[in-house]
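Sharing a structure here in structure tokens format.
Left out: one protein chain. Kept in place: all the others.
First chain written, first letter: the chains are A and B, and each begins at residue 1.
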Amino acid sequence: MLSAAALAATRSTLRARAPLVHNLTSAVVANFTANALLAIGAQPAMVESAEEVTAFAAIADALVINIGSLTPARAEVMRLAITSAVAAGTPWVLDPVGAGAIGPRTAFAREFAALSPDAIRGNASEILGLVGEAGFGRGVDTGTGSEAAVDAAKRLAITTGAIVAVTGAIDYVTDGSRVVAVAHGHPMMTRVTGMGCAASAITAAVLGVEPDRLRAVAHALALTGIAGEVAARNARGPGSLMIGYLDALATGAA
Amino acid sequence: MLSAAALAATRSTLRARAPLVHNLTSAVVANFTANALLAIGAQPAMVESAEEVTAFAAIADALVINIGSLTPARAEVMRLAITSAVAAGTPWVLDPVGAGAIGPRTAFAREFAALSPDAIRGNASEILGLVGEAGFGRGVDTGTGSEAAVDAAKRLAITTGAIVAVTGAIDYVTDGSRVVAVAHGHPMMTRVTGMGCAASAITAAVLGVEPDRLRAVAHALALTGIAGEVAARNARGPGSLMIGYLDALATGAA
Partner (left out) sequence: MLSAAALAATRSTLRARAPLVHNLTSAVVANFTANALLAIGAQPAMVESAEEVTAFAAIADALVINIGSLTPARAEVMRLAITSAVAAGTPWVLDPVGAGAIGPRTAFAREFAALSPDAIRGNASEILGLVGEAGFGRGVDTGTGSEAAVDAAKRLAITTGAIVAVTGAIDYVTDGSRVVAVAHGHPMMTRVTGMGCAASAITAAVLGVEPDRLRAVAHALALTGIAGEVAARNARGPGSLMIGYLDALATGAA
């Protein structure tokens, strides 16, 4: 599923079809997310008003809901966008940033997880938080290895119908029965904000062009992980890693 | 109008006078826009509360209204800022991001275009959307060559009194009768979010120091296009292009 040829084909499809990805995300990562999508060949849009999100569902190829900086007003816009996407058959991805760390956010993440996402991508603490198990995370990072959340991810996939990805040193992608391991990436990526958010956005982009959802999510994580590996070769620290990652997403050099 | 000596003079004036540019823009591009303005010698300010925008009009040298992530509350603040700028004689630039793509946004863009902007800068789809003709854009990018919107730009310049710029592989700048073509830039710039927004902000900066508006807009687009060309020479992809663009805006190396 993750051969170089298969990944190259997905990359070519992304460039040829340039899926329009609607992002409802945090201001912290909005710029980096948009640049990651552009680099890999997708087309980002960050429309965020109640009036526009409904109209936008008719033309977007995929939607990302990232709860990184959530407010009640933004949550309401997210509900509208999700409703429109589900009605239109547009695939959508939930990034449950910080779920499990504090109560209000966990409640929002669980509400959204029940609204038929096509994929959910989080770290171990977030996936454990979503299913009601305690991780060791504080804030949005995680102190828990991704393998510790694989069982939780399988249960979450079954109850939500989503493909669930637990990302970490190794990423695990599951539909509730099958589990695909993606062993790409570099530890320095954890020192750049929004790397997980970019992975979620690229997941949405691939879901916009690839109907096999398990394959789509695994490919998205492999493409982003490989870009991080390529960037790490020449990086002098997290700043140059971030820039090299965008370069590598675009050039596909591996 | 676009000789190297003329552009160098504008660049020197920007550095000497350091115009204070008030930006009402999207969170997606706010950081990049501020850095582009700083790089070229201007002084950015992103004041965005209703209370502050009116007070700020008294000290700013130029205003940019970028509708990239518009909400009704933000639109109301934009109206206040525009009203203050017009009353104070402060030049202001409209960036009609995404006009033509979806209805609510097109309506806002047309409302603002009628409020006496000194310049309007958009891609072909956005300019066509503003005048009521169909482009081929989805989201904020464009599938239409800039030359297709030159006639629309001339009509828009006449009806609004603005200098109108249609940017693309070649940029066209018009006051409704004269048309100046600016043939700078690099295709990789389309893979970095906010390049158009930065061009609009730099347009405002130049309008803050150069009274000949047609010249000001053409110079701003030439300076940003040349910075992109310089950056593309050493870029390994869109990430390093973005960084090299900021470097080149500052050093003026060409």
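Operating definition for what follows: a residue touches a chain if its C-beta (ideal position, glycine included) is under 8 Å from a C-beta of that chain, and two chains touch if they have at least 3 such contacts.
All values derive from a computational prediction rather than experimental measurement.
Summary of contacts with the chain left out: across A:Thr10, A:Asn31 or A:Thr160, the touching residue is A:Asn31. In the complete assembly, the contact with the undisplayed chain comes from A:Ala101, out of A:Leu38, A:Ala101, A:Ala152 or A:Ala218.
Per the touch definition above, the residue from B:Ala4, B:Ala55 or B:Ala183 contacting the chain not shown is B:Ala55. In the full complex, subunit B touches the hidden chain at residues 20, 27, 30-31, 34-35, 38-39, 43-52, 55-56, 59, 242-251.
Along subunit A, the points of touch with the absent chain fall at residues 26-29, 31-32, 68-72, 98, 101-105, 138-141, 190-194, 235-240, 242-243.
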